[in-house]
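A short worksheet on the structure shown next.
With one protein chain held back, the other chains of the complex are shown just where they sit.
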Amino acid sequence: MARDGIARRTNRADAAMQLSRNRKRGALQGRLVHWLFFACAVMSIVTTFGIVASLLSQSLGFFREIPLWDFLFGTTWSPILRDAEGNRHYGVLPLVSGTVLVAALAAAVAVPAGLAIAIYLAEYAPDKIRRTIKPILEVLAGIPTVVYGYFALTFVTPMLQRIPLRPFQEDLLVFNALSAGLVMGLMIIPMVSSLSEDAMVAVPRSLRSAAYALGATRLEVSLRIVVPAALSGIVASFILAFSRAIGETMLVTLAAGATPRLTFNPIESIQAMTAFIVQLALGETPRGTLEYNTIFAVGLLLFAFTLGMNVLGQFLVRRFREEY
Amino acid sequence: MAKAAVTALLHPRLALRKRIGGAAYVAFVLAIFLGLAGLASLLVRVLWEGVPWLSWHFVTEYPSRFPEQAGMLSAIFGTLWIMGLTFLFTVPVGVGAAVYLEEYAPKNWLTRIIEVNISNLAGVPSIVYGLLGLAVFVQILSLGRTVLAGALTMSLLVMPIVIIASREAIRAVPSTYREASYGLGATKFQTVRDVVLPHATPGIMTGTILAMSRAIGEAAPMIAISALVFLTFVPTDPLDKFTVMPIQIFNWVSQPQAGFRGIAAAGIIILLGVLLTMNAVAIYIRNRTQKRSEE
Partner (left out) sequence: MTTATTAMTTPHATAAAPAAVSADTTLSVTNLDMHYGAFRALRGINLEVKRHAVTALIGPSGSGKSTLLRCFNRMNDLVPGARVEGQVLFNGEDIYHPSVDPTEVRLRVGMVFQKPNPFPKSVYDNVAFGLRINGFKGNMDDAVERSLRRAALWDEVKDRLKQSGLALSGGQQQRLCIARAVAVQPDVILMDEPASALDPISTLAIEELMRELCRDYTIVVVTHNMQQAARASDWTAFMTMGEDRAGHLVEVGSTQQIFTNPQDERTEGYITGRFG
């Protein structure tokens, strides 16, 4: 009996020691796991750092040879081909104008259409129709952009060329900003519509009730109460969609052309910033050459553009969330 | 002013307002039809041009100078390689980051920075990721224009999508589950591993599939890494050269001969087929779990 008691006591002591050892190991393991998860999260910071560092370092060689001022405000872009005097030109404005032109055309399609769809879905559509239409429209956002490029080049441009009006029938080139812009507008419609709809749905029901109770029609409730109340969210959707359009690559590469030109005429062929990067990347440019560094300089500018717009867009979204 | 006087000054013109409302309604519905018609004409166009070119040898042959003989075998395998490795890299890190932000992160400036940073990364143009990959993986780490460099680049590109989706899934796990687990003496890690993650799995899977379907269609960053289009072998090693389906399609679209337009469309059919299947699976998983949580 006595021995039993001792044995039992030892067992219990053993178990206690085991527990405390487990706990110690658990604490160590817990800390280790914590740091591991932390490292995963920090990867995103490392990525951003990597983007900024590689863009900056690789374009350094470019800016050593080309003054920043000439790059940003020069009006001729011809980094590969020499002109009659044998000079190359590194003024990025033609690429910027091409990018902005296509994005503006896209916005001209996507802003009215996306907003109209958002108003319909948020204020008019019965639940069943909303649940059917939304996923179908989302498909538009999921289609690879190379497919849109194919569509713009082989379908939309020939269609436009068949319009029996002067600028279309005779002057519209195979590569043109117009069809790239229209198709990109189609592509970013769901971005505008779903973000705007989210903003409108977040507007409290009670405001709609108040407006209806004053004898407002559904359209008046939508346009005079809901849209103003959701405005920061709606504007954010425009900005984020515009930023997406600016960073879009394959569509403009395939359909808008490769002729850098400082123009805002949509029927002309242009070159977007992203399309230039692809053009040079396709050529297997050797590292360290000025051409190689040029794509990073353009990439840096592109990154700065889109980052600025995204920060603004996120800021508006957050401000809107705080309101409701 | 008396009540009657105000009423007399009102001109509600209801009939007119109703008509304007009706016209606006028509415009709203037309906008929907514009979107749907765009989608429909795109799909019809692709099928119309591409179906005649679809054949068994299209998926078993290598690219060729002649459209009739060209296939996308190397591109299909390149895509499979990229997708597989991207999945392997993205899921652990993305879910880890999501777990950190939802379960571990203190509310301080560093956490705020990480959060803002992730949403900004989601908006960085994909070609910029390509430049990052070109500078860091291809050049500095000397991986060359290989499958590995491509997959690492693609992982960084889709990471924000996985993190954001996983965070939402983790946030949706009821806190009572966690409390029950802690109440049984489980550690934080045990709670995360045995309670939180299993319940968040469907949501994480949905997000991962959507991230993968984004990756499968990306051409721009892959062009920066590897612009190869006439690859006549299948990569067997992460350090092999590669091409992917969207690059192959891009190349075919830019060829002048009409025949290449046809096989480009055929390639698009395969790409969209895979994509839509993945999306359907994601929607299926989401609906199933929604139904279950409603029960």
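Letters A and B mark the chains as written, and numbering starts fresh at 1 in each.
In the analysis below, a contact is a pair of C-beta atoms (placed from the backbone, for glycine too) under 8 Å apart; a residue touches a chain by one contact, two chains touch by 3 or more.
The shown structure was predicted, so the numbers you read here are calculated from the model rather than taken from an experiment.
A.B. asks: With the missing chain put back, one of A:176, A:217 or A:306 would touch it. Which one?
C.D. replies: For the chain that is not drawn, the touching residue is A:217.
A.B. asks: Would you mind spotting which of A:40, A:225, A:239 or A:252 touches the chain that isn't drawn?
C.D. replies: A:225
A.B. asks: Against the chain that's been left off, what residues of subunit A make contact? List them.
C.D. replies: 126-127, 204, 206-207, 209-217, 220, 224-225, 228-229, 323
A.B. asks: Can you name the residues of subunit B that touch the chain not displayed here?
C.D. replies: 1, 3, 5-7, 9-14, 17-18
Please note the rule applied: only the chains that are shown with their structure count from here on.
A.B. asks: Centroid from C-alpha atoms only, then distance subunit A to subunit B, rounded to Å. What do you get?
C.D. replies: Computed value for the inter-centroid distance: 12 Å.
A.B. asks: What does subunit A use to touch subunit B in their complex?
C.D. replies: 26, 29-30, 33-34, 36-45, 47-48, 50-51, 54-55, 57-58, 112-114, 116-117, 119-120, 124, 133, 135-137, 139-140, 142-151, 153-155, 186, 189-190, 193, 215, 217-220, 240, 243-244, 246-250, 253-254, 274, 277-278, 281-284, 287, 295-296, 299, 302-303, 306-307, 310-311, 313-314
A.B. asks: Per the contact definition, I'd like the list of subunit B residues that touch subunit A in the complex.
C.D. replies: 12, 17-18, 20-21, 24-25, 27-32, 34-36, 38-39, 41-42, 45-46, 49, 92-97, 99-101, 103-105, 113-114, 116-121, 123-132, 134-136, 139, 156, 159-160, 163, 187-189, 213-214, 216-220, 223-224, 227, 246, 249-250, 253-254, 261, 264-265, 268, 271-272, 275-276, 279, 283
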